[in-house]
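A single protein chain has been removed from this complex, and every other one stays in its place.
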Amino acid sequence: MAVDINIMVGGEAGQGVQAAGFIIAKALARYGLSVFADQDYESRVRGGHNFFRIRAGDGKVGAISEEVDILLALDQLSVDLHKGEVSSDGVIIFDSDKTNVGPGKRALGLPLERTAIETAKNKQSANTVALGAAMAVIGYDVAALKSVVLDYFGTGESGPANADAAARGYEASRAGSRWGIAKQASPASAQKRMMLNGNEAIAVGALAAGCKFVSAYPMTPSTTIMEYMAGKADELGIVVVQPEDEISAINMIIGAAYAGVRSMTATSGGGFCLMVEGLGLAGMTETPIVVLNAQRAGPAIGLPTRTEQGDLLFALHASHGDFPRVVLAPANVEDAFWLTVKAFNLADEYQVPVIVLTDQYLASSYATAEGFDLSKVQIKRGQLLSEGDPSKPEHYKRYEITASGISPRAFPMQSAAPVVADSDEHNEEGHMIEDAETRAAMMMKRQRKLEGLKKEISGPRTHGPPQADITLVGWGSTLGALREVVDTAAQHGLSVNLVHFAEIWPFPTEAANMALRGARRTFAVEGNPTAQFARVLRTEMGHQVSGAILKFDGRPLTPAYILAQLRKEVA
Amino acid sequence: MAVDINIMVGGEAGQGVQAAGFIIAKALARYGLSVFADQDYESRVRGGHNFFRIRAGDGKVGAISEEVDILLALDQLSVDLHKGEVSSDGVIIFDSDKTNVGPGKRALGLPLERTAIETAKNKQSANTVALGAAMAVIGYDVAALKSVVLDYFGTGESGPANADAAARGYEASRAGSRWGIAKQASPASAQKRMMLNGNEAIAVGALAAGCKFVSAYPMTPSTTIMEYMAGKADELGIVVVQPEDEISAINMIIGAAYAGVRSMTATSGGGFCLMVEGLGLAGMTETPIVVLNAQRAGPAIGLPTRTEQGDLLFALHASHGDFPRVVLAPANVEDAFWLTVKAFNLADEYQVPVIVLTDQYLASSYATAEGFDLSKVQIKRGQLLSEGDPSKPEHYKRYEITASGISPRAFPMQSAAPVVADSDEHNEEGHMIEDAETRAAMMMKRQRKLEGLKKEISGPRTHGPPQADITLVGWGSTLGALREVVDTAAQHGLSVNLVHFAEIWPFPTEAANMALRGARRTFAVEGNPTAQFARVLRTEMGHQVSGAILKFDGRPLTPAYILAQLRKEVA
Amino acid sequence: MVNIADYAGGQPAWCPGCGNFAILNAMKKALVDLALEPHKVLMVSGIGQAGKLPHYTKGNVLNVLHGRTLPAAAGAKIANPGLTVIAVGGDGDGYGEGGNHFLHSVRRNHDITYLVHNNQVYALTKGQASPTSDVGFVSKTTPHGASTMLNSLAVAIAAGGTFVARGFSGDPDHLAELIKSGIRHRGFALIEVLQPCVSFNHRNTNAWYKERAYKLEGTSHQAGDRFAAMQKSQEWGDRIPIGVLYRQERPTFEDEFPVLAKGPLVKQAMDPAQVSALLDEFM
Partner (left out) sequence: MVNIADYAGGQPAWCPGCGNFAILNAMKKALVDLALEPHKVLMVSGIGQAGKLPHYTKGNVLNVLHGRTLPAAAGAKIANPGLTVIAVGGDGDGYGEGGNHFLHSVRRNHDITYLVHNNQVYALTKGQASPTSDVGFVSKTTPHGASTMLNSLAVAIAAGGTFVARGFSGDPDHLAELIKSGIRHRGFALIEVLQPCVSFNHRNTNAWYKERAYKLEGTSHQAGDRFAAMQKSQEWGDRIPIGVLYRQERPTFEDEFPVLAKGPLVKQAMDPAQVSALLDEFM
């Protein structure tokens, strides 16, 4: 990439790290650059240390770089912790009244808080002053910047005040800048791009898919999904409920889905634990629901605000007994949107629970995306009993045994046919039974859905040369990082390609076999300590990976980390 | 076997099917025979159809036969449903006033209810009259029978009354018996044997292991464990609590175990679902708990009183994130006792949650067992901080990082050292942390326990010829049936041996490899539709079974069924 | 015209003499009296002997998990407020496993009717104590006798209940009237029913209840008076009041959502193009 800018904002919780980072990212996206930004924050509301990393380029950017060109240090700790990550031609922007950078790195000291008080009457706006300074360094247009700031803060009092603060930072930086850095942004295209994070993409995807009911209990990192949807509820004609607990959440959506409404819940591992009995209820009653699990570092409370890919095997096997399910693990914000749509369709068409597995990294990372073409969003509700059917209501069989395993669905009050759904083993009419024959027939009916489902699942994505010494295998949110590893491997003397899965279950065995056929050495790259996906490969296709690159410290897998490990492995 | 008697008692819930079956089984066990008995009952309290099957022999009996020698039909339905199962020289005992047997099978009609009213003043005792008749048919000693009946009903009013009823049935049968059957029991040995069911064996195992606290919520088929233990609580010095739900149950035992007391809970699939978050809490806080899951037919409510082996993969992966656990699946009542003891030891020694996986079949099946040698029960509490340690209380580290992954445990008030346990990721002192290094170190510390644990797990049992055309692979409660298949296979022209797992996780890879090394064709035999254990074999040792014999209609796998399927498979 | 035959259903698997039969009949009578057609009624039931009830009549049925009737019922009601939603379960189901949903469903005032068959025991699992078992009730899990009895009606009143009533299976006509009032009530109607379990509760028998139950109708009790209701809820001994203890009007949970005023969610169009404005906001 000709342009590749890496900016980090660091500071305490409460200093507006997230806001400054978001504005910078948005501004760069408005310039037509491809932007990727991730967040690192602690489980506290004030204090501690948070940072927000932005990377922008004129090629496709899908991961963070570990080298920082501009560090906006809102406090001393940010300097101390991240100075080492600043590139040799990078610069540190800091509060000259409060913070000490020391030698070794270029630094641009400005009286950030003082300027904030002068302009915005609020030292809180120090972050805005700092971001103004940063944007000057990369030669961003000040008017364009002010409009981004205004959009963010709104037209009330704080909008103009912050725009002022940003402009003052901008001026001061220009005035004082002895350095200037080599990498300068230039508008790659005039076209506007969307910039959104994984949770937003899921929320919009669900709304596009016609989800009308959400019941969810707050849990980081999933909470902003329900918050976003609640904010749009009246506009979009949906109901969002925050119930007493996650058990209530999943059972509410089962009730609503049974009544005919597309419904979802969102949670993270611990909340998902509480939902697994409900998951089985959806399986047994064949009620279509979508359950989002935004993984965070477990077990138990673990690291509540940090990322992990530790719930895969749990999601595949959660709840007692056997029943078909779908597990999708979006790779990026585009996937987050489209696979959420797909989740609702598969749920309805196959009358099964669908689990969407994301993680804190995808949930809170921002990325630019081409607009989602809404005309491509199809709503497939599956086999529904048509109005007027059945001719004799008493003949309606909710669980009619069919070759596909799918029984035409009816909703209560859709016709005169009562709809009977049962969590006990039941007959075709939905009433509980005890006999072995009906039981076996119903189990087989449900299992048969997997045959159809298997055909719906897309195989893995591949990237890089068709033949390579090393094939990386990944799943879920790591796609961007893995692609970058592949693209830069040659520079490190490595021949690497990639097979990446976003649609996990039912496992696309055939496509996976095809994709891995020519692989010489395979390395699973995963955010967990036991290589969970590698186990799935082994069970489902008998493939034994040559090695695994694992990370489980709550931090995302970065291209640099993967490359470093890979070089150790092949050394 | 020279002696091989098969008796079935059938009738409605409420007619005393279970009581009659139990008394017959107990009487046969008292004669020194090896007895196995299973139960089939519906999820209702009165009516419907239940049966109780008893098999007794002078060899080791580990499963039920599908052929019945004596059918005690307490109602018409029992005749209609089971007449076909009666062997050619078998006999049906029925109430001549109420029931019609029809031609084709030998039958002994007696006025069961009338006799019950005459002797015990209660038509309820018809079951006792019938069992008296049955015992006469096999030539059991009437005085011995009366003493078993007395033991069962106690010395109150109902004991002697029922003993009378049994005697009257006995007399009437002898008087009226034109048939007599070929198979006659004779005392195999004078030695008394225990007869108990899986749940009783688990309960006694837990008590022997020093379990002092049980918190459990009723759920078939696990409930009788807590009921048994509650009945013995005062005598044994333990506390049994029935809390508001399963979530409370598991969190209570975590609290008690943290405080230093061996603790367990018992449930079935649906309740286990509600416990999985707690399971992760035990994993993260390294609190030793024992969780019994008596599997029943799922998903959801399924068939509440019927058997299945459907929760294996769920148990292996339950709860979000990675943490070490142990999964044991007792094969029979002996295992149920000894593996429960082992469960408590491993839990304490490795400070992990241990899941004991049984099923309705094992839970409610009675079997004779040689007495459990209590001098062999060792209580290993693992690394405990000794009294007086640490010399400086403030130096105690609950999660000290060690090579084994095990940190010496202390209990609150054991010394002046406070004990800090945390569900968040934590440092050695137990306080929550955010940094990557500590996180990774703690994850690795916990995972390291698996290395030690692997050495504790016994490999599979083998049975049959060292080399055979077909190797059956099974796990859990199916051992008895599988052994019988192996023992009788030659009669059907098949060469079969067996590899059977009772200790499942951490998977004993090496021992399993050894056991399966020479296998030509392997068949997984499991009580679920997806061959869950076969998947474990594939993941853990790359072994692909040649086929699978599966049953998932809520009924146990019987030798006859397995053989029939096997013959189809190899035909 | 709806008549009782329209509500004929499967053969009950209850014990002869069980109080559930009378509750079933009272329920059918109430639905017929209200001229509700079966396909407009949704019964959401839990697990337990009580939870089997919907299988023995006609109508839409969602038989869920033990303890989870109320959230499932609330979800269905929100999706289609046109449905008459009746939740049915036992005392263990509702106050034990489902206690949290009980507390919050009462508080939120979902517009559903909730029948709790209170036999003061876990019957389907064969006789363990329940949260409403009488103090000292000996069962296999409570050999020392049950702990304090949960005063479910008092809790419902304290938690913001808007319709709190007690019925008795031994007085099915009275019960049918209660069910009708409960269904007519806008908001969460709790109807707890004293129900003898002939198999596992030999303490609180039909005769025991009959001796004690007395009707509030015709007494000076003011169902609109919260404190009077609270006081009544404390009566459990020689006399046990049946009837409506407390009643109050306040907005239902469903009233909080303006979108529901536009018609049932299940009838609203699903149009992906609706979100295009949202996409613009990300530009």
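Letters A, B and C mark the chains in the order given here, with residues in each chain numbered from 1 onward.
Rule of thumb we're sticking to: contacts are C-beta pairs under 8 Å (C-beta built on N, C-alpha and C of every residue); 3 or more make two chains touch, one makes a residue touch a chain.
Small disclaimer: the values here were computed from a predicted structure and weren't measured.
Under the touch definition stated at the start, the shown chains contacted by the missing one in the entire complex are A, B, C. Note that of B:Ala13, B:Ile254 or B:Ile470, the residue touching the chain absent from this view is B:Ile254. Of the candidate positions B:Ala2, B:Ala416, B:Met444 or B:Ala490, contact with the hidden chain is made by B:Ala416. The hidden chain makes contact, of the residues C:Ala159, C:Ile240 or C:Leu279, with C:Ala159. The omitted chain makes contact with chain B at the following residues, 192-196, 200, 204, 207-210, 212-213, 215, 232-239, 241, 243-245, 247-249, 251-263, 277-278, 281, 285, 371-372, 374-375, 377, 379, 393, 411-413, 415-424, 430-432. In the full complex, chain A contacts the hidden chain through residues 14, 42-48, 217-220, 223, 226-227, 230-231, 233-234, 240, 242, 244-246, 270, 300-301.
Although one chain is not displayed, chain C still touches it through residues 96, 98-100, 103-104, 107-109, 131, 144-145, 147-148, 150-151, 154-155, 157-160, 226-227, 230-231, 233-234, 250, 253, 256-258.
Throughout what follows, only the chains that are shown with their structure count from here on.
Chain C has its Cα centroid 37 Å from the Cα centroid of chain B. In this assembly, the C-alpha centroid of chain A lies 41 Å from the C-alpha centroid of chain C. Contacts with at least two other chains are made by residues 47, 63, 65 of chain C. Chain A has residues 247, 277, 281, 285, 422-424 in contact with two or more other chains.
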